[in-house]
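Partial view: only certain chains, each at its native spot in the assembly.
Note that the chains are named A, B and C in the order they appear, and that numbering of residues resets to 1 at the start of each chain.
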Amino acid sequence: MFEIVITPGVHNTDGLGHINNGVLAEWFETARTPIYKIFTPSLEFMNNQWQLIMVHSEYDFYNQIFFKRDVVIRTFIKKIGKTSFTVYHELFQENKKCASGSVVLVYYDYATEENLDITDEIRKKLKKHFYRY
Amino acid sequence: MFEIVITPGVHNTDGLGHINNGVLAEWFETARTPIYKIFTPSLEFMNNQWQLIMVHSEYDFYNQIFFKRDVVIRTFIKKIGKTSFTVYHELFQENKKCASGSVVLVYYDYATEENLDITDEIRKKLKKHFYRY
Amino acid sequence: MFEIVITPGVHNTDGLGHINNGVLAEWFETARTPIYKIFTPSLEFMNNQWQLIMVHSEYDFYNQIFFKRDVVIRTFIKKIGKTSFTVYHELFQENKKCASGSVVLVYYDYATEENLDITDEIRKKLKKHFYRY
């Protein structure tokens, strides 16, 4: 499990006075950086070093998230297939689960536009963060 | 069906040179404004006039979206329940379907925190935009 | 002069019920695409084709901008120096000037990290959009 704390800003709110739902895509992406690092230790975009592409994402909203308090995001791995895997995120505010989300990422060569097989080495690193509840 | 055209900006791209996946939540939300208008003709947030809350969203990404060309978003209604309904979006760039998404919105009273029954009048207006393919 | 129309989305608002000030950086950037095109006709980021870097920006806010109505942005060139130039933007909503902004962009080689001299050809194209009021 990876855990990050994010302090919401006014720009993350919308006219309804709560955090806009679209912000979760951004916050969850920030929470995935340690996973990106497993695939691209340099975290460099150039020279075909980045080899992940998103094919699916989904979000469930249980409680409104507000501006005034920090947000905790926990990130897990849920499934690992041949060329893709699922990341699962949970968002808490004051210990209340407010939202969760899953994204499916494919190990992908942007240059050849082909899916890549997830290596055993990467698989082992991902497995350390499996969701077990 | 509702259709809007959006011109991507540089800020919508990311280090991979394409449009960042999180932008879709924003663009699809902009595409839903005519639907919000069915519920809140004034489009005012204040005084409990806004009565929709999102409980679920999901996105499928088929092809990368790029900065250089306009994007067309088509918006439909897919399901109407007792207190909630599903909006379906399709995103095209150069006539290629690049992404789609669904969001479930609940007709909701923010003051009492209770779900509201979708009225026949609203139901009739939503049905005009049903997805039939 | 270049002119674009932007339809605000709910995500552009903040808890005060108006458009968040930070959105202007994004909208004005979208308005500058035709200027970027003068420097990089392909609008491609890769292979050192993009050769502009921002060194300064400023924004003046005269009236609140709201969600409900389209926004018109007019874009002009204000000054052209040896290696840099100033772009000036004005934002209107319902014919009321709500904000303006200026950004200074330098013609810049990202690979060598050196400023480039603005060529006569580019200078001529920029001059067509000079602000004269």
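Please note the rule applied: a contact is a pair of C-beta atoms (placed from the backbone, for glycine too) under 8 Å apart; a residue touches a chain by one contact, two chains touch by 3 or more.
In this text, all values refer to a predicted model and were calculated from it rather than measured experimentally.
The complete homomeric complex described by this structure file contains 4 copies, of which 3 appear in the displayed model.
Here is the rule we go by: only the chains that are shown with their structure count from here on.
Centre-to-centre separation of chain A and chain B, using mean CA positions: 22 Å.
Between the Cα centres of chain A and chain C there is a gap of 32 Å. Averaging Cα coordinates per chain places chain B and chain C 28 Å apart. Residue positions 17, 25-26, 29, 45 of chain B each touch two or more of the other chains.
By the touch rule above, chain C contacts chain B in their complex via residues 4, 7-11, 13, 17, 25-27, 29-30, 33, 36, 42-46, 67-68. Residues of chain B touching chain A in their complex: 14-17, 20-22, 24-26, 29, 45, 50, 53-61, 64, 110. Residues of chain A touching chain C in their complex: 10-11, 13-18, 20, 22, 67.
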